[in-house]
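Here it is, the structure in full.
A single protein chain has been omitted; all remaining protein chains appear in their positions.
Note that the chains are named A, B and C in the order they appear, and that numbering of residues resets to 1 at the start of each chain.
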Amino acid sequence: MTDSPVQVPGTLLTLRRAGAYHTMTLVAPGVAERFRPGQFVALAVGGEQSSMLLRRCFFVREVKPDYGGTIEIVFSVRGKGTGWLAALRPRDIIDVAGPLGRPFPLPRDPVTCVLLGVAHASAALFPLAAVLRQRDCRPCFLLGGAGSDDVLGARGARRAGDSVAVATRDGSLGSAGQVEDLLPELIETAGADVVYACGPLDTLRTVTRIAAGYGIPAQVAVEEPMACGTGVCMACALPVVGDDGATHMVRTCVEGPVFRGERVRWDDVGTIPFDALGAPRALRLGERP
Amino acid sequence: MTDSPVQVPGTLLTLRRAGAYHTMTLVAPGVAERFRPGQFVALAVGGEQSSMLLRRCFFVREVKPDYGGTIEIVFSVRGKGTGWLAALRPRDIIDVAGPLGRPFPLPRDPVTCVLLGVAHASAALFPLAAVLRQRDCRPCFLLGGAGSDDVLGARGARRAGDSVAVATRDGSLGSAGQVEDLLPELIETAGADVVYACGPLDTLRTVTRIAAGYGIPAQVAVEEPMACGTGVCMACALPVVGDDGATHMVRTCVEGPVFRGERVRWDDVGTIPFDALGAPRALRLGERP
Amino acid sequence: MSVDLRARLGHAVLPNPIMTAAGCGGAGRELGRFFDVAKLGAFVTPSIAPEPRAGRPAPRLAETPSGVLNSTGLQGPGIDVFLTRDLPWLDQQGARAVVSIAGNSIEDYAEVAARLADAPGVTAVEINTACPNVGDRGLMFAAHPMAAAEVVRAVRAHTRRGVPVLAKLSADVTDVVGVAMACADAGADGLSMINTLHGMVVDTTTLRPRLAGVTGGLSGPAIRPVAVRCVYQVHAALPEVPIVGMGGVRTGLDALELVLAGASAVAVGTANIHDPSASVRILRELETALRERGIARLADAVGLAHKPAGTLIRRIDPNVGVGEPTEQETLQ
Partner (left out) sequence: MSVDLRARLGHAVLPNPIMTAAGCGGAGRELGRFFDVAKLGAFVTPSIAPEPRAGRPAPRLAETPSGVLNSTGLQGPGIDVFLTRDLPWLDQQGARAVVSIAGNSIEDYAEVAARLADAPGVTAVEINTACPNVGDRGLMFAAHPMAAAEVVRAVRAHTRRGVPVLAKLSADVTDVVGVAMACADAGADGLSMINTLHGMVVDTTTLRPRLAGVTGGLSGPAIRPVAVRCVYQVHAALPEVPIVGMGGVRTGLDALELVLAGASAVAVGTANIHDPSASVRILRELETALRERGIARLADAVGLAHKPAGTLIRRIDPNVGVGEPTEQETLQ
């Protein structure tokens, strides 16, 4: 296993549509064997003469050794790039860079883990659950979404997890409300030692707060808008407190996507906190710029 | 039959490769019924987010009433746009504008016609031959190309024409040399009354000269680089002598592609002749610009 | 909900904001074969010079990534033929003609403007200030605020009161706002922007410039961000001067983008080359886009990107269509 990602022409093996999601399997030799849960891949979209220059990033839901290594991603159509992906057909070639980013840190001991995911971001939790199982950990799933269509992999979670609970905002599946509302009770009943979470910022912030309340760590995978996925463009800067206690604008794609929840300055996402390293002096000292 | 073109989403029916050529049949209702020989279609390439904004123009080799009207084009891959077309698959949608341009004028009487074509441009001659036949004219084909691979439709011409002769520059099919070298003899032996031609500028210039030598008209379809095909962009200007005796820079896509050969100022193609209407005064009067 | 699409450019009120861009829609007849040109807010003519012009030699156009480079040399019939052949045709169709004028000296512009003054069917005059000024070593008038202003003054002086004069600006300048201000001060009733960017393509096969004219003008979606920036900057500086926005508009959302940046009307250029029905499609798409966003009057959207978030309009997810506005989404 190496830390370096690869860039390979991936061959589309299968593309299935289920509800709001498209599930795509790609033969991407080198990516599968290097992959660790929580990492993602960055795909080029639009073909050779593409007018779309930014990469599209996706969590990997599953890797298999078949055909030299396959990866499975799950996505919904959001804009032009995902629209293009959804129209591909078997044998089409897609440029894949990956696996990218820091994976979820794994517990050394056989502990109980909550795996909380919202919508497509839940994809990142399934390979994690598999690895946790191998280490005799107990993964307990909490899955959420806007409606039943939006909850990803509830069935698979029943197989992969010790327990599964679902919440939807419209109440069409599981309990009605935010999935994080279920977290305190689960932490208590299951005696959870760590929370892994993946989903919108608001969810991750709440998860972090709840976990902190119980004195357990929250490892969260953040989905900041990305453009390269490889660390060269500075699109994905997030205010995060470093080991030195100072706030740094770090790149989510290289230093994340997984962060320890309490390190992320959730309330300042989308800003440059005045006390961040290198923040505009005008803000720090009240000088004129 | 109307003079106005239409713009329709064409559905790819079949795409076959034969030698250097790709033959594409499109369901393009409205185009087929309006089509007259010598006209062309302008296709948009690259899909919805295309980075390629210019249209690609192709002669129509055949129209059929099937499925509300189909058109067949024949092309070779030259650059990005034709590369994209060659990779399409059945049921793909291509935006088609057509039929465009002035068709070949047809003789009133049942005369003998030479139909001379080089490479892909020969495509324009086949629907012409069919119409000429209906009018009891005798179409005699002369087909040329760089090599045997490059000669389009020799087999079809044997069915559609009274006679077929072929010349290739490398001598791999028919006689060796330029196809226009065969023209004088054919005009004489067949007693041709008119020459229709389609191919590179040099060929058309020679054809025009030869036909003039025999005192018969040459109707030539010119393949100037085009960008819109519809007359809005002025890309395809060609110096042509008008009815008024003056040279005008005319748009090949609207006032052509078919011209009476002797009207085209072949030696001045790619320039603005100094005596053209509206030529820079500096050139006309020796003034400084 | 019906959307009030009327667009005001000085004294002229157009039924809708979509027009062709000068030189990208032919004389009218060409696009008229695909749709009724009277459906557009206005039809902008190619730039008309006093005399006929044969233009530049071929090749005149080159394809670039999401753009087009052109050097057509403003081929055109000259004002005489324009007045007897092209303008009457537009008038007969019921189209509102915006006549673009070209020249290589102040006198040229003044002459064309004077000839247009008595012609029926001129809705507005647009000055193409990107023409080379023979009096200034061939530098375009648009390059200098003073030169641009002088043209505007000359044309304004020869144009009837009720007919708005639009100055069309180039983005190839260090300070587009300065040029805009000079033109407005000189009497321009509105500003059109942007003209093409100065560009070039070298052919890697012939190893020579691709266009016979060596350099040319870059247009199309590639330049849209530059157009949006110029419109935004000029609208911020001169909020009361109407702007005809153009540059890379291909869809109704692209048109909306320019409107939000500050354009009162939007012209469609290169898209016509790619898609002869582009301008009517864009009009349809723009109307839908406004309706989906709950914007009842086009005029309410003009310059909205300058206002604080949440002003007037609900936020929507265009992939989903219009939902009921939630609390967060309404007026803040």
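The rule we apply is simple: contacts are C-beta pairs under 8 Å (C-beta built on N, C-alpha and C of every residue); 3 or more make two chains touch, one makes a residue touch a chain.
Please read all numbers here as calculations on a predicted model, not as lab measurements.
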Among the options A:P29, A:P105, A:G147 or A:G231, which residue touches the chain absent from this view? A:G231
Touch residues of chain C, complete complex, unshown partner: 64-67, 69, 143-144, 172-175, 197-202, 204-209, 215, 218, 220-226, 228-229, 232, 248, 250, 253, 256-257, 260-261, 289, 293, 301, 304-305, 309, 313, 315-318
Contacts of chain A with the missing chain: which residues? 3-7, 44, 50-55, 95, 97, 224-225, 227-228, 230-238, 249, 254, 269-272, 276-280, 289
Spell out the interface residues on chain B facing the chain that's missing from view. 49, 51, 77-79
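The rule is short, and it goes like this: only the chains that are shown with their structure count from here on.
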In graph terms, nodes being chains and edges touches, is this line, ring, star, complete or other? complete
Let me check something: if the centre of a chain is the mean of its CA atoms, which chain is farthest from chain C? A
Distance from the CA centroid of chain A to that of chain C, rounded to the nearest Å? 45
Computed distance of Cα centres, chain B from chain A, in Å: 56
Can you list the chain A residues in contact with two or more other chains? 49, 51
Please output the residue numbers of chain C that touch at least 2 other chains, ranges allowed. 65-66, 221
